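Note that one protein chain of the assembly has been removed; the remaining protein chains are unaltered in position.
Should a chain be cited, it is by its letter among A, B, C and D, assigned in written order, with residues numbered from 1 in that chain.
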Amino acid sequence: MTLMDTVLTLGFALVFIGVGLALIRLAVGPTLPDRVVALDQMTVSIVAFCGLAAIRSEDAAFLDVALVLALVGFLATAALARFAERVVVRREAEEEQEDSQ
Amino acid sequence: MEALIAITIGVLVATSVYLMLARNVLRFIFGLVLISNAANLIIFASGRLTVGAPPLIPVGADGPVGDVANALPQALVLTAIVIGFGLFAFALVLMFRAYSTLGTLYSDDMRIAEPRTEDKT
Amino acid sequence: MNDTATAMHPTGNGLVGLIPVGIALLLFGWFLSLAPAVADGQSLRLVWDWVPSLGIAMSFLVDGLSLTFALLISGIGALVLLYSNTYLAGHPQFARFALFLTSFMLAMLGLVLADNLIGLFVFWELTTITSYLLIGFGHDTTKGRRSALQALFVTGAGALALLAGFILLGFSMGSFELSEILAQADVLKAHEMYLPILILILAGTFTKSAQFPFHFWLPNAMAAPTPVSAFLHSATMVKAGVYLMARMHPGMSGTDVWFWTLTIAGAFTAVFASILALRQTDLKQALAYTTLMALGTLTLFLGQTSGYAMTAFATFLVVHSLYKAALFLVVGCIDHSTGTREADVLGGLGRAMPVTAFAAGLAALSMAGFPPFLGFIGKELKYAGILAIGSEPFLFAAALLTANALMFAVAGIVALRPFWQRTGVALPRKPHEAPWPMLAGPVILAVLGALFGVYPDLLQVALVDPTVKSLLGSIEDAKELKLWAGVNMPLFMSIVTVALGAVLYLGHKRLRPALGRLVDAAPQFDNGWDKFLLALKSFAAWQTQIIQPGILRRYIFATFATVLVALGGTMIARQAMPTWPDLTDVTFQNIALVVLISAGAILTALTSSRIAAMAALGVVGIGVAMIFIVFSAPDVAITQLLVETLIVVLVAVALLRLPVLDENGRDHRPLDAILAGAIGLSVTLVLLAVLETPLDLRLTEYFEVTSWPEAFGRNIVNVILVDFRALDTFGEIAVVVIAALSAYALLRTTHPRKDP
Amino acid sequence: MNSIILRVGTRYLCGLLVLFSLYMLIRGHNEPGGGFIGGLIGSTGFVLFALACGTADARNALKIMPQNIAMGGLGIALLAGIFAAFFGDALFTGQWLFINETPDDKGIPISTVLFFDIGVYLVVFGSILSIVFAMEEEI
Partner (left out) sequence: MTWTLATPLVLPFLTAVLAFLARYGTTGRWFSVAGNAVLLAASILLMARVLDQGVIATQMGGWAAPFGITLVADYLSAVMVIITAITALAVSVYALTDIDVRKEQLGYHALFNILIGGVVGAFLTGDLFNLYVWFEVMLISSFGLLILGGNKDQIDGGIKYVTLNLISTILFLSGIGLLYGMTGTLNMADMARAIDSVENQGLVTVVAMMFMVAFGVKAAVFPLFFWLPAAYHTPAFSVSAVFAGLLTKVGVYALIRMFTLVFDGDVGFTHQILLWVAALTMITGVLGAAAQNDIRKILSFHIVSQIGYMIMGLALFTPLALAGAVFYLVHHIVVKANLFLIAGVAERTAGSTDLNRIGGLYKSAPLLAVLFFIPAFSLAGFPPLSGFWAKYVLVAAAIEIQGWIIAAVALLVGLLTIFSMTKIWAEAFWKPHPEGADPALSQLTPQARRHLLIPIAALAAMTLVIGFSPDPFVTFAKDAAAQLLDPTAYITTVLGGEA
């Protein structure tokens, strides 16, 4: 096993640990932003994963995947963030309504 | 490795079937996304798996160098993903519309098209 | 149709009414012109190859039996059409009526002339449809619709059995041509399918000719206008069954089954029907039941094979058609002029309606069997025929005698009392004589009955002998029609009949309540029909409620259960299990991927938080994309990630408006979980088994070799998409467009204001 | 969304994404990419636009109704397939024209296959936008 292999293996392991931790955060929550951030973290991990895959197979094609994901990956996060924002606004509105009753 | 994929597909199918059987049609949508992934993986795995060799032809060569992954299932999966997205988008909009029209996401309460016999006059 | 045109028109309906009469008369004339040849023993056959690919020809055979029927149908048809032209003058739906009645007559003619089983069946069903439309002529009333449906359903059911019987017969005998089949009677009788064929055909004929226990539709069919009843009950509809039994007689009779079935059913129907007939006060109903009696008698004779019985059959067939048509038309005249058909109300019409009374009298005397009418000859022959029965002749003779006596009484009730009895009850309308087109029918038919009685040879040569020849194959067996056959057993029985009949007639008013009780005690088939319909409907509703309850979850459950049975069941039944898979090449990276995807999937299934479910879906999508990356599918991986992103975006937008997942707390569904697990397991097993088989990579190799040199692309996946399998891609983008259009339409369909 | 940063950034990012999507489209025949991927990336640009600045702005920026883009794309793809008829070939047979062709180098290829892929791009682009815009407007 060359040094490169070892590093790669370590890299993959770290990515998976990162993804795993994000998954736990995602499952546990408890708040909505926690989950959104966890998903975003996962997306970033995949970009790293693609990079590692490109290095291992010595094929630039996987870098394209990383590139695309890096470009659009935040879109999901943005959409979820907006959702979180609206939900908070709505909940406050509901609470106000309850207060006024 | 194919065996492991097969097990994964089994898990995906089982969870999606469970989701699809739920009362809330939104869960059906989630199940639909999962089971589409499972179907795509079935096609992908049926073409057998190759690690680290995308089906690309390097410049200067007339064909791929060395053993590359099976390109045909990839094309099929690509098609299937896009079709699946179309179906998903429609189904989601349908559920969305169902909620705004029928006021519920619970399929048990959706009885407009087939009213209970005792409801009939 | 214009309702203002209902004003009664004494001359009928003009050409619309007269053209059908002309058609019927032309046909009658043509058949009459064939009579001498047929009487000489010839037969005429016309063949038109209709559906050669199924061996079905439209072939027609004119022999004694079919000619007799054809003459009755077209002759009585002409008179009935003439009659109804006046009877229904100015009726807004007369044109339809004339069309239906003419079609019915033509269908009936086709039926008796057809020489091909399927051709015969086609006409058989045509009579069913047209009679449905005729009986339903009074469609404004529930009763009219009910009667029409009942007739259609009962005869339709029989017809389907008949069709099965015909197909079976055709296949068994290797031909659908009746003349060919009947020529091999011995083969047919010895055939292993003889019994099923017989049962199926008799099911058809018994329903059509209203034999017990299928008799109940016939009296209800009286809902039709009176001329229709006259036609249906004299020469046509119900006689179709009799005709078919007669037609099959040479090929199928002579066996014990045939004998006992027909004899018993016929005898029972005859007695049963005449009891019911005596009970009726509505003239038309009474006549309807006597029709049943006649049909029973005819069936009874067809059970036999003796020359006497066949002669009796042929004669009584003609006799009955003549007097029954006449009497129905008479009742129509009475109804038309007085507005009622109640026997107890009517009386003293003789003076106001002398011609009608004359016709009624003649017909009734024929019906009652007085000499010198044809009815007398018929009755004598009937007794002679019944005494020729091989076994138990006296039992059947007694039955027949009872029936005849009852018929005698009914003849009196129908044809004597309304004209000559005095009643104190006022009639709804002042009686007056009917116009001549309505009198022509009854008079001609009744006079014919008398004429043939005086000159029986006429009938014998022209119709009876050829008919008997068709039935028995030779003319020698036909017995002579005679008014005076000497002092013998039939004569004695005739005398007893008249005596008994007279007693019954005089005492029928006192008998009626007793008969009523007797009949009411027996099963009520007509009520049974309603119960049957109700049961059918509630059974249908019950099963539909179970199968189609309108609850989506049950549908999905049933669908997945079917999937499980299809997959798992077949795997076990067909022993397609995979061997234990090879797991040696598994790396930790792979395991991590699998765990990630599975965890995401399970989290999606179990969480009750919308956002967690959505994020978990994202996890699964990402995991699947990682599989695509690991196994060298960059294009697919990019697409998967992009689609996954868009899915999350769309769901996030949608969720802004949608409620939380479980308003009533989380749901645990063990049964669903078991089903889901089982399906997941079978999918895994099937896939494992598939992955064990070697894969033929011809297609992929071809693509690899030709991608650059012939399709000028280095990305094989893309080349497959846009060149090798461009049609798939085209269909796919059509799906995408349509999905977008549909989703757009769905969102905008009731919000026109927002359309940009 | 009430984020100035996002709103300002989106203007540039959207253009960048569309540009990038066209790049993916053109190179798709030889490298990972193609009409699907291009269309998806291009649409994400405008989806982002719609999320950040609202659909009205996004529709204005787009000028053409997305459904028409999608249907037009379908038409282009179809015509690219039918084009083969003029050369007596079967439906969807690729027709190639190489500009500046030399024995070693094929030069710049113009082909019906490329037009087909452009059709695919437009369909995906237009379809996704019509769904997302319509959904957005329902909120």
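Points to keep in mind about this one:
Note that in this section contacts are C-beta pairs under 8 Å (C-beta built on N, C-alpha and C of every residue); 3 or more make two chains touch, one makes a residue touch a chain.
From a predicted model like this one, the values you see are computed outputs, not experimental measurements.
The chain we do not see here touches B, C, D in the full complex. Screening C:Ile19, C:Met489 or C:Ala745 against the full complex identifies C:Ala745 as the residue touching the chain left out.
Among D:Leu6, D:Met24, D:Ile41 or D:Leu74, only D:Leu74 touches the chain that is left out of the view. Residue C:Ile129 is the one among C:Ile23, C:Ile129 or C:Ala388 that touches the chain missing from this view.
Check C:Trp30, C:Phe171 or C:Phe588 against the missing chain and you find that the one touching it is C:Phe171. Listed here are the chain B residues that touch the chain not shown: 20, 25, 28, 32, 35-36, 38-39, 42-47, 72-73, 76, 79-80, 83, 86-87, 90-91, 94-95, 97-98, 101-102, 107, 110-114, 120.
Chain D meets the missing chain through residues 67-68, 71-72, 74-75, 78, 81-82, 84-85, 88-94.
Hidden from this view is one chain, which touches chain C at 1, 50-54, 93, 96, 118, 121-122, 125-126, 128-129, 132, 136, 139-140, 144-145, 148-149, 152-153, 156-157, 160-161, 163-164, 167-168, 171, 536-537, 539-541, 543-545, 547-548, 550, 552, 555-556, 558-560, 562-563, 566-567, 569-571, 573-576, 683, 686-687, 689-693, 695-699, 702-703, 723-728, 730-732, 734-735, 737-739, 741-742, 744-746, 748-750, 752, 755.
The working rule: only the chains that are shown with their structure count from here on.
Taking A-C and C-D together, the pair of chains sharing more C-beta contacts is C-D. Averaged C-alpha coordinates give centres for chain C and chain D that are 61 Å from one another. Distance between chain centres (mean CA atoms), chain B to chain D: 24 Å. For chain C, residues touching at least two other chains, in rising order: 614, 630, 632, 634-635, 638-639, 642-643, 645-646, 649-650, 653-654, 656-657, 714-715, 721, 729, 736, 739-740, 743, 747.
Those residues of chain A in touch with two or more other chains are numbered 53, 57, 61-62, 64-65, 68, 72, 75, 79, 82. Interface residues of chain C facing chain B in the complex, by the touch rule stated above, are 541, 545, 548-553, 556-557, 560, 581-583, 585-587, 590-591, 593-594, 597-598, 601-602, 604-605, 610, 613-614, 617, 620-621, 624, 627-628, 630-636, 639-640, 643, 646-647, 650-651, 654, 657-659, 661-662, 667, 669, 672-673, 675-677, 679-681, 683-684, 687-688, 690-691, 695, 697, 699-700, 703-705, 707-709, 714-717, 720-721, 725, 728-729, 732, 735-736, 738-740, 742-743, 746-747. Contact residues on chain B toward chain A in their complex (touch as defined above): 51-54, 56. Put simply, chain D touches chain C in their complex at residues 28-37, 40-41, 43-44, 47, 51, 59, 65-67, 70-71, 73-74, 77-78, 81, 91-92, 94, 96, 106, 109, 111, 113, 116-117, 119-120, 123-124, 126-128, 130-132, 134-139.
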